[in-house]
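Structure, as structure tokens:
Complex shown without one protein chain; remaining protein chains in place.
Moving on, here comes subunit A:
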Amino acid sequence: MPLLSPPEYSYLRTSLLSEPPIRPDLRSLTAFRPLAAELTLLPTTHGSSRLFLPDGSECIVGIKPELSAHPSFEVSIEIAGLRDDDPMAVLLAGMVADTIRAQVHERLRTSGNWSSGAAEGMETAGGAQTRGRPWGWKLYIDVVVVSPPASHPGGLVSLAVHLALRDLRLPKLVSAPEEDPVFDDDYEACEWLFPREAGAGGIPAVREGGKGMNKADTPAVTVLVAAVGDNVLFDPTREEMVVADCVAAVSVTRDGSVGGLRMLETGSGGENGGVGRKVVNRIVKEVGVAAGGLFESLDQIVRTSI
């Protein structure tokens, strides 16, 4: 059964197209639905977050590390009511992984004892390494979407993963690079994977707009946006998605640069089908502009959780 009857459909689309556009919940175009978040809630994980929307969509993320010769991460997503090989879950996992890959890899390479010069040593020695190699962390990022989602869970999952990564603390390795890994048993000695404060990451920072963090200091997030005519609406509800010309998942870093854009639905609402280049450009621009505010709110959550 279709979600909306024709009159409803028409009414909603018209009000979104009007100038200024009116969303059913009276949000501004770039506003997200109110999100509630909680960090460090799973005691035995090394970083965790819980995020939920007023409509009852809820997502919990826990991250556990394992020592490995090859720093990497794995994302697995379980959505209540769906099989774990459901295309939705697989697609989401891929999407989340793509979004955070660049920053997480960069950070993992500087954590563990990969950074202590041994990494280069190994590369120059090529495959001739028989004994010992530097050790790093492999992350297991486990996501559970608790209730059957009322709307597309992409944005929710991405934000939750982002928060969990920023909540992640990794044990401090005390062994030398060529030895089997041994880490400090003091949890207090753990190091944050992503720096908690500006400039703490040890990377010469290209400061962004006075916010003190550069783009590598936080993982990127994916936001869902919908285009209706010329209007770009952030964090669309299910009804808004139905009437939109297209829905896109856009990953954006702290500095507002868009790393990727994936069309989730196209043309269902448009008069002539398809999405014009102009609309895509507009989406990219709008997301870039909104990124600053978005990351600021995320920082706020992280700060209050300490």
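The rule is simple: a contact is a pair of C-beta atoms (placed from the backbone, for glycine too) under 8 Å apart; a residue touches a chain by one contact, two chains touch by 3 or more; residues count from 1.
As a convention for this text, contacts and distances are computed from a predicted model.
Enquirer: Quick one: the chain not pictured, UniProt calls it what, "Geranylgeranyl transferase type-2 subunit alpha", "Mitochondrial import inner membrane translocase subunit", "Chromosome disjunction protein 3" or "UBC core domain-containing protein"?
Expert: "Chromosome disjunction protein 3"
Enquirer: So one chain is hidden, and I want to know which residue out of A:23, A:46, A:101 or A:254 touches that hidden chain in the complete assembly.
Expert: A:46
Enquirer: Who touches the missing chain here, A:8, A:38 or A:98?
Expert: Touching the chain that is not displayed is residue A:38.
Enquirer: Among A:67, A:193, A:224 or A:252, which residue is in contact with the omitted chain in the full complex?
Expert: A:67
Enquirer: For the chain that got dropped from the picture, name the residues of subunit A it touches.
Expert: These residues of subunit A touch the chain that is not shown: 32, 34-39, 43-46, 64-68, 130-132, 171, 175, 178-190, 297, 300-301, 304-305.
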